[in-house]
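Only a single protein chain was left out; the remaining protein chains are all shown in position.
Labels run A, B and C following the written order; every chain starts at residue 1.
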Amino acid sequence: MSPRLAWNGYGKAAVRLVKVEREGPENEVHDFTVDVQIQGDFLEAHLEGLNAAVLPTDTMKNAVYALAREHPVAPPEAFGARLAWHFTGACPAATSVVITITVHPWERAGSSAMIRNSTERRVAAVTVASGGTAVEAGLEGLGMLRTSGSAFSGFLRDRYTTLADASERLMATDVSARWRYARAPGDWQTAWRDVRAALIGTFTTHQSQSVQQTLYAMGSAALEACDAVSEIRLVLPNRHHMLVDLSPFGLDNPDQIYVATAEPYGRIEAVVAR
Amino acid sequence: MSPRLAWNGYGKAAVRLVKVEREGPENEVHDFTVDVQIQGDFLEAHLEGLNAAVLPTDTMKNAVYALAREHPVAPPEAFGARLAWHFTGACPAATSVVITITVHPWERAGSSAMIRNSTERRVAAVTVASGGTAVEAGLEGLGMLRTSGSAFSGFLRDRYTTLADASERLMATDVSARWRYARAPGDWQTAWRDVRAALIGTFTTHQSQSVQQTLYAMGSAALEACDAVSEIRLVLPNRHHMLVDLSPFGLDNPDQIYVATAEPYGRIEAVVAR
Amino acid sequence: MSPRLAWNGYGKAAVRLVKVEREGPENEVHDFTVDVQIQGDFLEAHLEGLNAAVLPTDTMKNAVYALAREHPVAPPEAFGARLAWHFTGACPAATSVVITITVHPWERAGSSAMIRNSTERRVAAVTVASGGTAVEAGLEGLGMLRTSGSAFSGFLRDRYTTLADASERLMATDVSARWRYARAPGDWQTAWRDVRAALIGTFTTHQSQSVQQTLYAMGSAALEACDAVSEIRLVLPNRHHMLVDLSPFGLDNPDQIYVATAEPYGRIEAVVAR
Partner (left out) sequence: MSPRLAWNGYGKAAVRLVKVEREGPENEVHDFTVDVQIQGDFLEAHLEGLNAAVLPTDTMKNAVYALAREHPVAPPEAFGARLAWHFTGACPAATSVVITITVHPWERAGSSAMIRNSTERRVAAVTVASGGTAVEAGLEGLGMLRTSGSAFSGFLRDRYTTLADASERLMATDVSARWRYARAPGDWQTAWRDVRAALIGTFTTHQSQSVQQTLYAMGSAALEACDAVSEIRLVLPNRHHMLVDLSPFGLDNPDQIYVATAEPYGRIEAVVAR
């Protein structure tokens, strides 16, 4: 007797969707991880290798992006219901569809800027050597994102270059900063807050021609914000957000629907000093 | 010719320190990860196996806790400098001492309660099956901590029990909650916020006899906060914070200095329903 | 006086490259994470926002894939040197190029199959309830990969489908398995090894029409391998490896150069029972 398929399910997990709503005076950002899970009658696929009933998980991913273009994605409960009903129709063999949406939180930091202080940590590093004391302060994991005001063009091109000039792109990063004090500032807490505010204020308003230029502007602002700081090292990973090509589905994508990617990422770093 | 020791360093990494300052009307919480790194002349230890110059990393850990009891730990730059100078004296072979302090952020949520929304994520889960739609909402990774108002006593004891009754302890958790809607609430966003506020409000004020009792109170408050919710599942890991025994160093520890531990942890979960 | 750019560097991190060499009787798999880091004279980019000297990190990524097509990638020291020299030429402003290659290990498990037992863990789960004892065993995190013998075609298509039929594709997964014993087998260790061997043996030789079909075959083989097992639950994430389009660089890609992706992933699961 052949073994019994007692239960089965399949789907697409970890579909990273970022939607920017650009209608109002302030851009709205929705940053989701979407999971699609389908159960149903897929006996032929398992036993016979016949896939006629199987909606590819790649199609599920495409549908998530396309439906996000055509419909509001907030509240996530309503968008989740829309997706669930869509897949119920798109996959007749399905007896149950479960959509799980995880919302990654962002807070507004400007009309086109968002901040995620979620994983942010303050750092203090003190070195004592040869009788002297050196004090550094910093922060790690400060997420920031710009929905406009960021360009990248006029760069060096060679035979391996496929990237097009961009007058607008979504720029996202997790700031790591470490600055050195030439002397003790009046108050350590105030100094730390002033430098942090300068980093955030610059990122959120700078008209960026490159991550490098923004980094230098942030470092310069930090030095200006606190006299006691002699130099600052900044590391800005470039967390690429790719515009999704929706044209196969008859849809345009005017800077609205992005894939947030984790690998690979650009890594821009520099030390700005007096 | 024997190989040359071209460079060397050693120390203690990831010393988890939580200090609660209980003097004022509101408790202050400092949650640090401290790294100690020493460089110096430790040639005999490497080449001869003679450890007379080596301050054990276990001693470094003890000193971090003892000095945190005797001195303020904020700002971290000042506490870091104090630690660095201490180890410079305690370890004569050291030519350089580096202290790195990472501050884990908490926000006040009551006189004895702190909240960390850092890793918090909102979740929506929609299931369509047999023509019906079930909607769940939730949150994950909401860190919360009570510095007082939490007891655990009168429990079952057997031959393996060493735990003492505690009329006060530090209670910390990362709340995961998932609730089911019996019907659509008037507004999904409002409903989510109301349930979240009920969970937080209860945790921050409940006089707790156990995590179980607090969990049940949180679940009950959630049901009360939103008529449309039919049941809620709560998972509350008990993130143990151990009081450090400072008596070997001639110090008391009146509920001030704790080790935050990651493993093992208690796991308390329940479903509260109408 | 404007702040000084004291140091700077940039590059592409976490370029995931998988190359399959198909010349010999046994396919060779090279699974790399490549980091490119360039230092040099990029003052204009930082201060003026002029990018003429900046080779885009996207181009770096493309070059890694193209050069992996044209040249051997083993040993990694030699491929790293080739990449470093390439970027020295491609980016005249560079004064230093650092290539770091991390090799993810795979062991041969057949002419077209590789295994990674790195993150594999054995699991045992015992439940006592109502006076009865239920024993489950399992494994988690068993990486497996097929370089041929895997197809996916004839699937359900709709307006969101862009995936093409594939008679050959690279199939990779991390097997999680949990099986239930209807009774105690003669020897727990032998039973565990027999089931594991059946799972591996099936994956490495099965002519796959879908992950579902392979999963069912693996489950069936497990039941056959041990009489005491009554059912087995398998979860097979589909770790997608995408063929890189090298045509912009005048190169073909006959199933050799892949991007290993982490998100999103397919998730296929089922319970196979007697």
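Here is the rule we use: a contact is a pair of C-beta atoms (placed from the backbone, for glycine too) under 8 Å apart; a residue touches a chain by one contact, two chains touch by 3 or more.
What you see is a predicted model; the values in this text were computed from it and never measured.
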Kindly name the visible chains that come into contact with the excluded chain. B, C
The listed residue (C:V135, C:A198 or C:L215) that touches the chain absent from the view is C:V135
By the document's definition of touch, the residue of C:L43, C:A84, C:M242 or C:V259 touching the omitted chain is C:A84
Applying the definition given at the start, please give the residues of subunit B touching the unseen chain. 1-16, 37, 42, 45-59, 61-63, 66, 90-91, 152-163, 208-213, 215-216, 219-220, 223, 231, 233, 237-238, 248-249, 261-274
Please identify, in ascending order, the residues of subunit C that touch the omitted chain? 74-81, 83-85, 88, 95-105, 117-130, 133, 135, 137, 140, 181, 188-189, 192
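One rule holds in what follows: only the chains that are shown with their structure count from here on.
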On a CA-centroid basis, which chain has its centre farthest from subunit A's? B
Rounded to the nearest 5 degrees, what is the angle of the rotation relating the C-alpha atoms of subunit A to those of subunit B? 180
Subunit A to subunit C, mean C-alpha position gap in Å, rounds to 23
Separation of mean Cα positions, subunit B and subunit A [Å, integer]: 27
Taking each chain's centre as its mean C-alpha position, how far apart are subunit B and subunit C in Å? 35
Shared-contact residues (touching 2 or more other chains) in subunit C: none
